[in-house]
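The block underneath contains the structure these notes are about, expressed in structure tokens.
One protein chain omitted, others in place.
So, subunit A:
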Amino acid sequence: MINKTAAQMADALAKDETTSVELTQAHLDRIASVDGQVKAFLHVDSEGALAQAKDVDARRAQGEKLSPIAGIPLALKDVLAQKGVPTTAGSKILQGWRPPYDSTVVSKLKDAGVVIMGKTNMDEFAMGSSTENSGYGPTFNPWDLTRTPGGSSGGSAAAVSAFEAPLAVGSDTGGSIRQPAALTGIVGVRPTYGAVSRFGLIAYSSSLDQAGPFGRTVLDTALLHEVMAGHDPKDATSINAPVPAVVAAAKSGDVKGMKIGVIKQLQGEGYQKGVQTRFDESLEVLASLGAEIVEVDCPSFEYALAAYYLIAPSECSSNLARFDAMRYGLRTGDVDGASAEAVMSATRDAGFGREVKRRIILGTYALSSGYYDAYYGSAQKIRTLIIQDYAKAFTKADVLVSPTAPTTAYKIGEKVDDPMAMYLGDVATIPVNLAGICGMSLPAGLADEDNLPVGFQIMAPAMQDQRLYQAGAALEAALLSKWGAPILSKAPELKGAK
């Protein structure tokens, strides 16, 4: 049962062929069996999950009309507050914290009857691209346990890839959903900025952060997307407009006549050979389905990485000021006579990891008087140019495409001491965040040189998220018939405890 898609599980539930309790227990068993190796979860809430499952089964038995994914188990990135359940954002500074409220995403999942099984590992405060920056140790890629699953939503991606959960929620500030989806051979979507409420999403970079869905198929991802999205008065940046019809788009999957723009700047040099090969093949597949492939020029993208690594640290240096050791979270050094400032400084030293400190310091520098205009100010202007490049490109194409990440999954430890090498992995995903538009990564096959998954990225204008699903579903179906079996069937089997 755990190898089925979420849509198939939902179908089985609707036909009374199984129950949510059965489904949830099967996944909890899988977690117990393989998560000792994958380490996707920081906290598994078996009791809470089974109670939710039981409740949904009872409501179904009474004939209540339920959401399409009611009763389906899900893994939640630990960046989202869930009432009464430990929530750490991968940081020691929040160890043991149990939020007194639900994030809007969690409320919506609960309302839809989705069963939240637990909280998944992540780079501390979502700062990272490999999950190695977690305060609780790394997550391991189910395709090769010596490699990273990507990040920062590496735990959520690994859980779905390892069949520990059919669906998961992540967040994407610079590629943190799309890149781990690519590296673990699954589908991940970063919705349009403002499409999913940020209320209760622990903030890293507020103008870039966006929560979104993971699944093993485009349709599964769409089913979760539709449940998560929607206007929320609790988030002032939430878009007050109907949710794009992503499920319908995923079911249609037609690209005939669709114009697909290949971004000149996001391919070629710097991209692994096997990544580029699978990308080019996918383009041929789309062309054979009747799409028109055009090339588009986005010259300012060359500066996107630099702009991102000023804007995100600047916003984080301000956002993380809330961890002051006063109202919640860790407090150390509170000895007789110690000042609040000394306690705050000691606590932040003890509670934050290296990358978080690095980004706070970089942001503090970029925002300091005398440097503000040269760094943060310039980065904000580059952001304008990137938005303009996209606007121009979208006059020539309905969607834009690129490889999701320049390489396949790398070894744990390989880049951990070289921050710039790590940052380069985000080069193709960051422009979407800076422009506030939407993007998807879906599997394009395995790279010949290492047999590891390659991601194909699709981008669409703000609030045109359905285009991602339309193009993604078409490519997915064509590749599936070419391969004969889903990509995850090629992953090595994890040796379970039973």
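Here is the rule we use: a residue touches a chain if its C-beta (ideal position, glycine included) is under 8 Å from a C-beta of that chain, and two chains touch if they have at least 3 such contacts; residues count from 1.
One rule holds in what follows: contacts and distances are computed from a predicted model.
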| item | value |
| --- | --- |
| Name under which UniProt lists the unshown chain, selected from "Protein-export membrane protein SecF", "Peptide/nickel transport system permease protein", "Thiazole synthase" or "Aspartyl/glutamyl-tRNA(Asn/Gln) amidotransferase subunit C" | "Aspartyl/glutamyl-tRNA(Asn/Gln) amidotransferase subunit C" |
| Per the touch definition above, residue among A:228, A:298 or A:360 touching the missing chain | A:360 |
| Identified contact with the non-displayed chain, of A:59, A:110 or A:331 | A:331 |
| Candidate in contact with the missing chain, chosen from A:56, A:122 or A:343 | A:343 |
| Touch with the omitted chain, as defined above, among A:317, A:408 or A:464 | A:317 |
| Options A:66, A:387 or A:480, residue touching the unrepresented chain | A:387 |
| Positions on subunit A where the hidden chain makes contact | 97-101, 193-194, 207, 233, 236-237, 239, 300, 303, 305-307, 309-310, 317, 321, 324-331, 334, 337-346, 348-349, 352, 354, 357-358, 360-362, 364-366, 368, 374-375, 377-385, 387, 419-420, 423, 434-437, 462 |
